[in-house]
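All protein chains but one are shown at their positions in the complex.
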Amino acid sequence: AEARTLHWASAADSLTLDPHSQNERPTHRISHQLYDTLVYRDLELALQPRLATDWYPREDDPSVWVFELREGVTFHEGQALTAEDVVFSLERAMHENSDMRGLLTSISEVRAAGDYTVEIVTDGPNPLLPNNLSNLFIMDSGWAAEHDVETPQDFASGEESYAVRNANGTGPFELVSREQDTRTEMVRNDDYWGRDQYPMEVSRQVFQPIESSATRVAALLSGEIDMILDAPVQDIARLREAEGIKVEQAPQNRTIFLGMHQGRETLRNSETDGNPFADERVRRALYHAINAEAIRRSVMRGNSQPAGIIMPPFVNGYTEALDERLPYDPEAARELLADAGYPEGFDVTLHCPNDRYINDEEICEAVTGLLGRVGIDVNLVAQPKSVHFAELQRGEYDFYMLGWGVPTLDSEYVFNYLLHTSEGNRGSWNFTGYSNERVDELIQAMGREVNTEARNGLIAEAWEIVQDDVVYLPLHHQVLSWAMREEIQHPVQSENNPYMHHVEFSD
Amino acid sequence: MTADRARAGEAPLLQAENLQRHFDVSKPLLNRLLEGGGRRILRAVDGLDFSIPRGGTYALVGESGCGKSTVARLTVGLYPPSGGRLTFDGQDITDLARQRGRRAMAVRQRLQMIFQDPYASLNPLWRVGAIIAEPLRVLGLEPSRRRRDVRAGELLEQVGLAARDRYKYPHEFSGGQRQRISIARALANSPEFIVCDEPTSALDVSVQAQILNLMRDLQREHGLTYLFISHDMAVVKHMADHVGVMYLGRIVEEAPKGRLFSAPRHPYTQMLLQAIPSLDKRDDPREAIRGEVPNPLAPPTGCLFHPRCPHANERCRQEVPRLHATREGSRVACHGVEEGRLTLAQAREARAG
Amino acid sequence: MATRELDIASPGRLRSSWRAFRDSDLLYSFLHQPLVMLSAAVALLMVLGAVFAPLLTPQNPFNPAELELMDAFVAPMGESLMDPDVTYLLGTDSQGRDIYSAILYGTRISLLVGFSAVLFAMILGTSIGLYAGYRGGWPDAVLMRVADVQLTLPNILLALLIFGIISGLLPAGERSEAALIVLIVSIGLSDWPQYARTVRGATMVEKQKEYVQASRVIGLPVAAILFQHILPNVMRPVLVIGTIGLALAIIAEATLSFLGVGMPPTQPSLGTLIRVGQDYMLSGEWWITLFPAIALLLLALSVNLLGDWLRDVLNPKLR
Amino acid sequence: MTAFIIRRLLQALLVMAVVALVAFSLFRYVGDPVHNMLGQEATQQDRAELRAALGLDDPVPVQFLRFVGNALQGDFGISYRAAQPVSTLIAERLPATLELALTSALFAVVLGIGLGIYTALRRGGWLSRAVMTFSLIGISLPTFLIGIVLIYVFSVELGWFRAFGRGETVLLWGWWESALLTPSGLASLVLPAITLGLFQLTLIMRLVRAEMLEVLRTDYIKFARARGLPDRVVHFGHALRNTLVPVITIIGLQTGTIIAFAIITETVFQWPGVGRLFITAIRFVDIPVMSAYLVLIAFLFVAINLIVDLLYYAVDPRLRVSDGG
């Protein structure tokens, strides 16, 4: 095929090339170019074979998953892929430095059952295990040993390892050069196992993070960039009209919502005595005070879908009824506040990221205004995501913004991370202090239940409880907007993950 | 005459004994270490003895940089001396510059100074009235603002300006008028002793005459004592009773005015007198004037004047001459005069040119 | 002021002052330079607008509760969706913030930061300069060396650094509240050497002048000499630097805010407005960034023009 | 001369020591490094281990000396944000900033001196007036606004130049990523260089003009005219050379300023230089990067100042020859 270079850009850069060090999309996005996973989600989010050609629970033991590996796959540096590498990679991803280990908590053992067969043992049947592996990249064990990167980079303490700047995957592209925050250049892996299976028309790709949205658009308009993953909502109309450029949209696997700490005695960043959020009426009042439609219209320019529940629509357990928002009703909000003993409102600090979600800071600003109208005095603190998430994870916030996607496409994922009482490996992103015994029971049951119908019942019951408790304030489901040259054929992938080997050029 | 009174044994109003002022103009330590050369001390005033009788005018003349202004500043306590002693009316004022407090103020009240530059000596942002009243205010002589104001008007009238000029600013006056304002300020605290540092050298001759006349009138009226500094021999001759000729920080000759001008003994004095263009004589070959004042940082050995002196001999090159009295009542620091090589007759002849 | 006390009440005095002013080069050259008069008018207008902003604006853009989210992105002269009586003169931004109000309030911040920073730098620099210039010797050498070094660091950089340090010291929640103070301190701290060097130079010249000697002869204490005599006489260049410094401080504030380390979007200064508005430049909502940019340019330009003019008039050498 | 240089070197060392102290204090006292690195979740033991590993238990002077020692070897620790050695981050970005800074300095100096001379010599001319008025606008326009306008006009609307990044680069000498040798690199350089240079240009121009006017008023210029020297010689031989003495200082300082001002330009144009690294570090409170940048900039400034002082020597004989006495 003729040589075609694709320049693409997005707001954020990958944080590291070590594929197990960070569990976040911009990092995975690059890893997906360089590394392969066992399975992956295609453009319709269906689970598809990649390095694994087949996978099934062992018939004799439902808590063992068998993965059949593709044969004849080689790493960029020439080593052949074997079951050893897969075992090594999974174990590496379960190391304490790994940010991926939360997805693998149910695994008790990984073993090679032949050169091209891997068995994964879980502590009890885990029907959804393959869902957790769609971002789990496979490294070469020999290469890792050679470069002393057998454990993931300890990101928090700023460790620098060979794998941070180098990659030896089996992926469709090979790394040429990388300058953090500036430029990552990759060329097509002509020995890719899927060379004939995928179009692989892109022979070289250059990824450049461009923070400023205006610059991103300007670069696309002026032809320096061929594709941007995060077209700013305000520019979508213009981009649609621009000659030779098209905008593709799809609902994203992410919902934006606000969390309130309802467990502590007193709020940390507030003058108010006690904790107003502990009162369900207050939380409900806030819900009523937020005009999600206005946010959609003004802040999001119509490019979002107001949400009543904190998970995207294509997740198991989702129903339209659940996604129904409480009405925007400032009057009701004021009454509820008065009922709860805050007729004059109260003051609170809202923490937001300013470079993570689409128009995150503006959304928070709008929320600040809307809450202000019912008497709640919001002090807004918007910070870069790294600061935001670090502080959030340290539990320093009373009131914060968060977005959540469900890679497993199952409600359990949401419950597990966001709604289970925060203890051990569970509830690790539940910073609300919410703790409900029944919900916890249901969640644990969901993990064990193999009967789909029964399981869905558990899920529905759990949703009912938490929706009733107004644990979170859902705002909207994000819509992905990719803008690109017209000749590029690559529908939006709802995980916001382009697969450049899928790209076809129409001319 | 004042000179008579001095002779009558009355104690001098101001007396300087071995007065010294040295400036440390050394290069920074590092340069000295690297480039060699020790500290460099500029002896701006180097052992001056003189006394000024009450009511008299003592003049210091000399070329630029010889230390005249430094003497002026020493006497009014703007600099502390590096050595020697200053006595004012019998009171030791050597440390005046370092002293505050009532005693020092009492002395300061009796001293004043007039400066050279009429443009720089008045604060341009102050009204003339405030400028003149400043000594009254600072020295606490007149607590009432109204009375100070009135007094400023009177002082202005004394120096030949109008009382209402006190509402104006200095820039509204000409150079001569400003110098009158300076004089009015100097008179404000009714001082006994005024140091005049080249009070007319920035003025045109016609204005200079006015100022010189005014100063003389005021001296008579108030019984003032002047230390009068100038580089102009003719002006000095007009104003002074007693003249000290300075060269590189030292007095080389000191004599009553009449004697100094009729029979200058020191070759430097003679040279200075010759250098003045005369209004009457023309085309005299003034080849006798040689060289320029040496760098005060690297003064010559022996007699400071020897490189320029037509009469210098080996002794002059080595030995520093001391001031010694001559029979005619003057004091000269010159080996030639001391040895009798340079006689009175030679002096008269030199004068006649 | 020290000279106040020295003034002597009299009708002639006032008249003379007025005449002096009327005849002064200052007024003359002011009245004969239309550009200067224009910029003075613009500057005055903007200052008045900023000071009386609450009276002149339909909304307080700093109060989120007053913003009408549904009225976001109204074009200039557009009407409110919610209340047809309201017309947004210069349009609104993504939060429904009235740009006209935001500009007046933003100018307020710009001027507040500018004036305070200049004042801060001026007082600090002038005191240091006076002291160093009069005292001389090693304190002078040390202070001026410090000033030299600091002068080589551009104010933006220094302000960023100070900003960074203070941010590091403050908990996140208090950063946006402290932003105004931090801006003032960081801009002011980075600008003092200008004043110090100028004042020091002028002081060294001035202290040699004979009017100072005259006051020393009568035993005027050093402090009085410094404040009654020298300070008023070194104020001219200080005023010139101050005016030009005001423009620079305004720009510095805008730049810091533009870089995202200044005023938060909820209390936008002109720089913040431009930064936020920049995102809408390509999408057709040009007014969000254009009007604040014009306001900033006008403000800086008029102050600069005045400063330039002042410098020329007050420095006779340059004519 | 030697004494002068040695003194300047000593002063430079002193400045660097002070800057190092500030940088060290930044690292040590602004926030808790251990907390910054580990977060709140970490166990007491983790903390103690990291604390010991970082040497935070040693006496402060020892820590400072170690900091200086490390800094001398180019080791400024690990960026909190990027989790990479700060020295690597800076080394990667320095070429970009230097290329941008030097290009715009060249642009500013050449044009600034030229226009300064022109406006000084043709004081009343309409072109001079136009240039002067324009220059005032240049001073009043914040750098970031200039950048935005340039991007909008020349990149988005006209599509002549590139709006972000530095285009393709080539690797020189194995470590210098240069964009000066590729067409896209040059196309990327134009707008940022102008943006960055414009402010300096106006400053230099106004300075040259003011100094030149000052010099033209001096006695020796009048005397040179009276000696019948041609205008060309008077203007360019005598006046310009004397003008250059103060101008050199400013230009020297400007070069330093340009590197610092690159922060803004780099932000607007997404230029991958140290300035953007720094501004990101500030936003993320990434202390190691901040302190390293501080040391780096201080070093550059000190070096430039030193060079300027030496240039002074070359230009002004009054400094060169010790005044005989």
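Quick notes on this structure:
A, B, C and D are the chain letters, set down in written order, and residue numbers restart from 1 in every chain.
The criterion applied here is as follows: a residue touches a chain if its C-beta (ideal position, glycine included) is under 8 Å from a C-beta of that chain, and two chains touch if they have at least 3 such contacts.
As a working rule, contacts and distances are computed from a predicted model.
Taken from the listed names "ABC-type dipeptide transporter", "Hydrogenase expression/formation protein HypE", "Phosphoribosylformylglycinamidine synthase subunit PurQ" or "Na+/H+ antiporter subunit A", the protein name that UniProt assigns to the chain not shown is "ABC-type dipeptide transporter". Among B:Asp204, B:Glu221, B:Glu314 or B:Glu349, only B:Asp204 touches the chain left out of the display. Contact with the chain not shown here comes from a single listed residue; of B:Glu17, B:Glu63 or B:Glu154, that residue is B:Glu63. Those residues of subunit B that touch the chain absent from the view are 63-64, 174-177, 204-210, 212-213, 216, 231-235, 237-238, 261, 271-283, 285-287, 289-293. Although one chain is hidden here, its contacts on subunit D can still be listed: residues 217-220, 222-231, 233, 237-238, 241-242, 245, 315-318, 321, 323-324.
Just so it is clear, only the chains that are shown with their structure count from here on.
With chains reduced to the mean position of their C-alpha atoms, the one farthest from subunit A is B. Subunit A and subunit C have CA centres that are 46 Å apart. One finds 41 Å separating the Cα centroids of subunit A and subunit D. Averaging Cα coordinates per chain places subunit A and subunit B 91 Å apart.
The multi-chain contact residues of subunit A, meaning those touching 2 or more other chains, are 212, 218, 221, 383, 387. Residues of subunit C found to touch two or more other chains are 278, 281-282.
Residues 3, 5-8, 10, 12-13, 16, 20, 209-211, 213-221, 224, 229, 232-233 of subunit C are the ones that touch subunit B when the two sit in their complex. Taken together, the subunit D residues at the contact with subunit C in this complex read 11, 15, 26, 30-31, 133, 136-137, 139-145, 148, 152, 156, 210, 213-214, 217, 253, 256-257, 260-261, 263-264, 267, 278-279, 281-283, 285, 287, 290, 294, 297-298, 301, 304-305.
Contacts from subunit A toward subunit D in the complex involve residues 15-16, 153, 155-160, 164-165, 179-183, 208, 210-212, 215, 218-219, 221-224, 383-384, 386-387, 390, 393-396.
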